[in-house]
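Every protein chain except one is present and positioned as in the full complex.
Then we have chain A:
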Amino acid sequence: MRNGTGNLARQGLTRRTFLQGSAATGVTALAGGSVLAGCGDDEGSTREGTEEYDQAGIDWRAAEGQTINVAVIPATYFGNLLELIPEFEELTGISVNSEEIPPGEIRAEVIRDLSTGAGNYHTHAADPMYYPLYVANGWVDALEPYLDDQDLTNPEWFAHEDIFQMWREATQIDGVTYGIPYDGEVTVQVYRTDLFDEHGLKPAETFDEFRSNAEAMHVPDDRLWGAALRGFPGAGQNMYIYPSLFRAFGGEWFDDGGNPTVNSDAGVAALEYYVSLLNDLAPDGVVNWNWPDIADAFAIGTLGSYIDAHSSAAVLQDEETSVVADSLGFARWPAGPDGRRVTSIWNWSFPINAAVSDDDKRATWLFIQWATSRETQVRTSYAFAGETKRSGVNRESIWDEDEHREAVDAGEGFIDAALTSLQEDTDLDWRPRVPEWPAIGDELAVLIQEALTGQVTPEQAMEQANNQIERILES
C-alpha cells in the first residue's frame, strides 16, 4: 500500500486509530535495561536514554557537526521515526533536516536530485525497484565500506542479517548492498470470517480455491461481491498485484539472453485469471480501484475477500468506520499451479547519495544505521509512545517478540500469514529488476488494464507488452 499515489492523507487518518486497544498492553512490557517514560506521553518512545545505542561500542559522535537532509514520505511509519530524530541529534551531534514528499512525487524529485548530482538529499526513502537504475548511473554508494568499518559499525550490534533476507536482497545488486530497509510489507489474503463460517469455507490454498471461495460468497444483488484486486493502472497499482500472479503461475520476465518473455503461456494464464476473477466476481469499478477503494469496500461489508498489503488491515480494524472489524481473517497468498506462493517484497530503504562529501556520507551512514537498527525499530513500533505502532518493522527477531505480536495483531491468522509470507513466499524477481523498470512497469500497467476492460484479450495484451519491453530495452 505504500506503493500507491495520493493516499497519504487517508493513511494518516486511518492509521492514527490503528490498534488503540492493544497498544496499551504492548508498551508496558519492555526489554530489560530501559527506562519507562511517563504514561500519556505521546511524543518519542517509551524507552529513554542512550544505553542501548551505547552498547554498539562505536563512536556515535564521529560525524559531529554535520548536517544532513533526509526525504521520506508522509506516512505514520516514517512519522514515528521523525519524532525520534531529536534523540538521534543528541546522540550524534548531527543535525537532520527532514522533508516529507508524497509517494507519487518522491521518485521524480529524488531522481532529479541524483541525476544532476546536486546532493540535496543525503538519503531518502527509496523504492527497491529503483536500485538497478541508481546503480547503473552510479548515483548511490555501495554500503559495504560502512558496514565493514569497525569505527562506524559494530556488526554484532547492528546485525544486518536480522533484517528480512528478501528485503536486504531487494536493495542489493550483484551481491553489493546499496540500501538498508527501514519498513516494508507483504501482500496477504484478507477474508470475512463470518461469511467463511456461514459457507463452510477455508482460506484458499490455490488460485482455483480463491475463486471458488469468492463464488460462494458472491451475491451482487445483495451488494456483496466475492473478491477484488487493484485494477488502477500504474507500476504501484495493478503492477503491484499482477507480478505475484505472474510469478506464481511460473512466469519469467526474461530468458537467458535477456529478451522479455512476458508473452509466455504463464504470463497469459496469469492475466486470464486476473481478468476473469475481476470481471466475474468484483464490483464493476474495480478497474479504477487502488488499495484504499478496496479496503473501504471491504470495511463497509460489500466484499468477501481481497488480496493486498498486510498494512491495509489498519483501515478494517477501526470499529467506527468498519462494520467487519471483528470478523477479519488473514492468510498467505494462494499457491500457483506448481505450488508456488509469491508475495510482495515491497520495502522502503535508505541509500547514501554518491554526490555528497565524505564527511556527510559518514553522518548519513550513522543516521541509516540508527534508523534501521533493532533498537530504533522497537522504539518506533511497539515501544512508540504515540497511538500508532508500526507494523512493518524490518527485523525478524522483533516479529518473534510477544510485544510486537500483540501490538499489531489484526485478526485471525494475521501474524502467522504475514510472518510466514515474509519468510517463505518472497521472490527476488517478483518484478523485473532492471534499470528500465519505470518504463516497463508503466507500459505493462496500461496493457493489463486494457485487458481488464476487455479492449484487448490477455494474449494480445501480453504480446504487445512483450514488444513494448523489447523496444524499451533496445532504445
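Following the convention adopted for this analysis, a contact is a pair of C-beta atoms (placed from the backbone, for glycine too) under 8 Å apart; a residue touches a chain by one contact, two chains touch by 3 or more; residues count from 1.
Definition applied: contacts and distances are computed from a predicted model.
Visitor: Unshown chain, UniProt name, "Anti-sigma regulatory factor (Ser/Thr protein kinase)", "PTS system fructose-specific IIA component", "ABC transporter permease subunit" or "ATP phosphoribosyltransferase"?
Guide: The correct option from "Anti-sigma regulatory factor (Ser/Thr protein kinase)", "PTS system fructose-specific IIA component", "ABC transporter permease subunit" or "ATP phosphoribosyltransferase" is "ABC transporter permease subunit", the UniProt name of the unshown chain.
Visitor: Which of these touches the unseen chain: A:141, A:293 or A:375?
Guide: Looking across A:141, A:293 or A:375, the contact with the absent chain belongs to A:293.
Visitor: Touching the hidden chain in the complete assembly: which of A:233, A:304, A:351 or A:392 does that?
Guide: The missing chain is touched by A:233.
Visitor: Looking at the whole complex, which of A:283, A:304, A:351 or A:392 touches the chain that is not displayed?
Guide: Of all options in A:283, A:304, A:351 or A:392, contact with the hidden chain holds for A:283.
Visitor: Going by the touch rule given at the top, which residues of chain A touch the chain that is not shown?
Guide: Within chain A, the residues touching the omitted chain are 6, 108, 111, 115, 133, 136-137, 220, 223, 231-235, 237, 283-288, 293, 297, 302, 435-439, 441-443, 446-447, 449-450, 452-453, 455-456, 472, 475.
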